[in-house]
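Only one protein chain is missing; all other protein chains are in place.
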Amino acid sequence: MAEKVGVYICHCGSNIGGVVDCPEVAKWARENLEDVVVSRDYKFMCSALGQDLIKDDIAKEGLTRVVVGACSPHLHEKTFRNASKAGGLNPYLMQMTNLREHVSWVTADKAAATGKSKSLISGAVHRVVHQEALAPMPVPVNDHTLVVGAGIAGIQAALEIADAGYHVYLLEREPSIGGHMAKFDKTFPTLDCSACILAPKMSDIDQHENIELLTYSELESLSGYVGNFKANIRKRPRMVVEPDCTGCGLCIEKCPKRVVDTEFEAGIGYRKAIYRPFPQAVPKIPVIDVENCTYFVRGKCKACEKFCPTGAVDFKQVEEVREVDVGNVILATGWKPFDARRVSQYGYGRMANVFTSLEFERMCNSAGPTDGKIVMRDGVTEPKSVAIVHCVGSRDENYNPYCSGVCCMAALKFGHLVLEKTDAEVTSFYIDLRTNQKGYEEFYARLLDEGMNFVRGKVAEITDAARYPGEEGKIILQAEDTLLGRQRRHPVDMVILMGALEPRDDSKELGIKVGVSCSMDGWFTERHPKLDPVATMTDGIFVAGSCQGPKDIPASVAQGAAAAARVVGMINRKSVMVEPVVASINDEKCSGCRICNTLCPYGAITFDVQKSLSGIETALCKGCGTCVSGCPANAISGAHFSNAQIEAELDGILFEIQQGAATGEGAPLAEKGGRHE
Amino acid sequence: MSDISALSTEPSFLDEVIDATSGGDRLRSCLQCGTCGGSCPNGSDMDHTPRALFALIAAGEREEVLSADAPWFCVSCYACTVRCPRKIPITDLMYTLKRIAAREHFAKKQDAVALAENFNRFILRYGRSFEFGIASRFYLTRKLGSIFSLGPLGIRMMRHGRLSLTPSKIENLAQLHAILDKARELGGES
Partner (left out) sequence: MTFAYYPGCSLEASSEAYDISARAVCERLGIELQEIPDWNCCGATEASALGYLSGHALVARNLALVDKSLKDVVAPCASCFLNLKKTDKLMKEDRKIGGKLAEALEAGGLAYEPGSLRIRHLLEVVHRDIGHDRIQQAVVRPLTGLRIAPYYGCQVVRPVGDSGDADDPEQPQAMDELFSWLGATVVDYPVKAHCCGGHMTQISTEMSNELLRRLLYTADEHQADIIVCACPMCQLNLDAYQGKVNNAFNTAFDVPILFFSQLLGLALGIEADALGFGKEIIDSKDVLAAKLDQEETAETPSAPRRTRRVSRSLPMPKKD
């Protein structure tokens, strides 16, 4: 029996209608294409009224297929599938074709646009009659969640999911949770003590019955699909037996090996070879740095083992590998600080009293290497003058083109700390002051009142080569004061460089492991920058915090909570529908050559050795079609993308051209050889 | 009277400067950070810093820019160019301003123009520069007063064998002229 196809051409206001002659295309479709019983054009097909047209026609005209020519399926394929379903038609019997991004938005030539639209509609009509009814498959959602990264964003996400009653594996590479926030002194704009507001959340994590903390551990691999992931986790050996350790810290006290702490103390402080990153570390269990421990390097010492009252030190401890099953994954891996040595004209690493922002944070922190005193590199002398340099490695095509977003506020915060803790004068050298969140502009006004100085000029050079009297023994910043329009030299005792926030070195590698791509700058790509900032293009994998783009603490917390809400929503639904656009293997044709096994990018093809047959794991299959085209025996077909459907679509497109050539009218495609200028 | 380029349909002074400089379109992305002005070794002696000059160009202040001494104090050290966060070819833009200013006689009072003209005169005559010739002609025509203070230096240089009194001439001067004439023709230079 012949199918009954309804064709709907959307004007999309003037987006399509302004270039494509929609009534003409609709008319042409009805008059020229077989099986088309209804053909309409309408201003906004995606509107409720537009959708009603489809629903009503299915009922009234008994439509068995629907074709919609409108915008990109990315936006409204779901809309029109649902409309068809509401009308009583299987959603996969609807085909949508793109007359906007593929036609009206790429040419101003109305004749060519109308001609191409006819081709595309013809292709869709020819195709849709070969389409089959399909049903999405429900897959269960595991109610456990993996959160990768235990900085503030990961901590927030973990707590919210755990509070909702679900189990969370909180994975952290460092020996303790807390991330960068644990290192800060005060936070802007409230000047809350960072550790004071973070520590309660950290102990909540520690005590929460629903959170399993996996610290000093890394994600080795992730496989599976939404609702059903398998994560392989490698737990590095602390060399301390956790149940036996009481956290007394005697091992740390007795350890004779002192090491520069480049991680937590940002390189301006020390720790021992056996250490806890900071006093409030969670967990409190110390860890041995095997690269610096005298025993591991030279076979001597073992003081920690000797003094441990519970015998918890175990030099033979090995790494553990563990597999966990989770339904969803949240990446909250954060950022890394810019290496300021790259900007050689600023002299970091060459001149002692040039500091990075993280070094200065540690200095101000009362638990830091200087007990919170602001002093020069000699550890003793208080500076009389301080300069703060904005945009080091940010907003700069030579390093990172983006703005790191938090440094202007952090610079103001540092200015405040200098004024509060010392008698020094402090000057900020900026290009713009980015103080655009709640309370931020007021914070800037406060610093102006407190007497902080501001020079609008990106620092050209920082040098110790004195030029004029008064500069000897000082560090001189040279910049153009752009508001005055002249060059200035400003001698100071100490310089703080506000370095950029950068993606972590292994973010690309992690992205590949879990199936999330990175932007050109290296941040994880969200599903939609405005409307879907915590989801990714891979269902079940979410991102939160700075790993998606540099941001401050309030935004990181908000994203952590948002990701948690998405995950809890998925868990509550208990199952998730997976698209039925999958491949299937015809057992009779399959010879067991296994070529498809290696082609599949998702590891979705299994092999039955006894029967010598390959088989598709439908839940893992994404319908990419690689195996379909790779099979030498043509034994694999892709649902919704069968050879018959694809060939019919091509015939449909060419039909319009052949037709136009025959009648000699309206076929610019043929004249131009099928190419648009 | 300034001409704000964004509102005008005529090519602006900004367009003119950009079109005359390879890679010049990067000037549109200048964020007026002041790195160039801060880096310039002669920055504190210029009437306008390089950055200020770019702001004036964008504002269409053609006469003020072409009369400025800043381009003539540019010594091609390229410190600005390597540091510019927008990778604007600043030194090359300074050369463009020099050329326009010289061509339209804005720079008559600039010694640097006279130096360049003298330099080029000798290149055309000999194919190579002639330090003694350039210097004497330059000082005699531009800075007569300096002759006295430079005299001792000149003599010292001569005594150390640093001053050649005879020029060095290339063989195929005709070839050089043919090339330069063609280049001037193709480049629309006077």
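Chains: A and B, in written order; residue numbering restarts at 1 for each.
In this section, a residue touches a chain if its C-beta (ideal position, glycine included) is under 8 Å from a C-beta of that chain, and two chains touch if they have at least 3 such contacts.
Note that the structure is a prediction, hence the values are computed from the model and not measured.
Just one of A:W335, A:Y348, A:F454 or A:F655 touches the chain that is missing; which is it?
Of all options in A:W335, A:Y348, A:F454 or A:F655, contact with the hidden chain holds for A:Y348.
Looking at the whole complex, which of A:G62, A:G247 or A:G379 touches the chain that is not displayed?
In the full complex, the listed residue that touches the missing chain is A:G379.
Quickly run down the residues of chain A that touch the omitted chain.
260, 262, 267-270, 341, 344-345, 347-350, 352, 363, 369-370, 377-380, 461, 463-467
Identify the residues of chain B touching the omitted chain, counting contacts across the whole complex.
Residues 20, 22, 41-42, 45, 72-73, 75-79, 81-82, 91, 95-96, 98-99, 102, 111-113, 115-117, 119-120, 123, 127-132, 135, 138, 146, 153, 156-157, 160-164, 168, 170-172, 175-176, 178-184, 186-187, 189 of chain B touch the chain absent from view.
Simple rule for what comes next: only the chains that are shown with their structure count from here on.
Averaged over CA atoms, how far is the centre of chain A from the centre of chain B? Could you give it in whole Å?
Once rounded, the distance between the two centres reads 49 Å.
Of all residues in chain B, which touch chain A in the complex?
Interface residues on the chain B side: 31-40, 43-44, 48-49, 51-52, 79, 83, 85-87.
Quick check on the complex: what are the chain A residues that touch chain B?
My answer: residues 345, 391, 395-398, 431, 456-461, 478-482, 485-487.
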